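Missing here: one protein chain of the complex. Every other protein chain is in place.
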């Protein structure tokens, strides 16, 4: 199993953080374009999936898979979106994404008064901690 | 005491005396720096807002809180989770308006104002106004626009301390450019 990459978006759709571990191909466009298109797609999937749901379907979008990779999606009530791409063998990782929010984002960004909340994350401490955390995951 | 001290030593809690006195030192400084009580109130509200937008993430992450379905649920979480976790007190939620869009939080003990007396000449100072800002900032992050004010304050000789929370509107997600 493996983790390819992670994106963190804020409510406005700004990509606060991007990091890749085992991504082997590039989508051949500038990163900002990729972030914008991904966020737009997630927004559309989320809203249409909810609308399409035959029963009350709030927060029902948690992942999609192609025959090559799986995208996992976790959104907090404050509108932060954690998106992780893995290979197909990885199961539901909502808890893992919540942990990243709780143990890394909140501890090293929210509690650091020097980190602005709505700007891309520069903190090297955050980068180190997230990297350690992801590398220690059983499915890394 | 030893148990509590260990909670402090492992870095989760701090003495409420230190907290109360630190807040007091801040208010005293603001009163020195600003011309009017109103300006101090406004500054405290701004500072509270900055704190609120961060505290809410901590609350949601640690409390594993999902989205609230109605204002009653929100009020409950503010009182039983938010105040309890961050200030160690649980206000009573009461005085709902008939439309269920307004309620009051009654604070028996206000940790910010323990052993505080308002000096005379500051009749318009809302000593604990930072709380209004904290709630405003925190709720805005979960897309609720609210108005918050002190309707009673034990510091001014009222029977109790009462915060009034009025729901204004739900803020909607901005739609990304190019999407409909």
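Think of it as A and B in the order they're written, each chain with its own count starting at 1.
The criterion applied here is as follows: a contact is a pair of C-beta atoms (placed from the backbone, for glycine too) under 8 Å apart; a residue touches a chain by one contact, two chains touch by 3 or more.
The rule is short, and it goes like this: contacts and distances are computed from a predicted model.
S.K.: Just by its UniProt name, which of "Mediator of RNA polymerase II transcription subunit 27", "Centromere protein I", "Trafficking protein particle complex subunit 5" or "Exosome component 6" is the chain not shown in this complex?
M.R.: "Trafficking protein particle complex subunit 5"
S.K.: Using the definition of touch stated at the top, determine which of B:85, B:100 or B:168 touches the missing chain.
M.R.: The single option touching the absent chain is B:85.
S.K.: Please identify which residue in B:65, B:141 or B:154 touches the non-displayed chain.
M.R.: Hidden-chain contact among the options goes to B:154.
S.K.: Spell out the interface residues on chain B facing the chain that's missing from view.
M.R.: Chain B touches the missing chain through residues 1, 4-9, 11-19, 21-26, 28-29, 31-33, 43, 47, 50-51, 54-55, 58, 85-88, 111, 115, 117, 119-122, 130, 154, 156-160.
S.K.: Since one chain isn't shown, list which residues of chain A touch it in the complete complex.
M.R.: Listed in rising order, the touching residues are 111-114, 125.
Note that in this section only the chains that are shown with their structure count from here on.
S.K.: Between chain A and chain B, what's the gap in Å when you average each chain's C-alpha atoms?
M.R.: Spacing between the chain centres: roughly 31 Å.
S.K.: Across the complex, what residues on chain A touch chain B?
M.R.: Listed in rising order, the residues are 11-13, 36, 39-40, 43-44, 58-59, 76-80, 98, 101-102, 105-106, 110-111, 117.
S.K.: Under the stated contact criterion, what part of chain B meets chain A in this complex?
M.R.: Listed in rising order, the residues are 53-54, 56-58, 60-62, 64-68, 141-143, 173-179.
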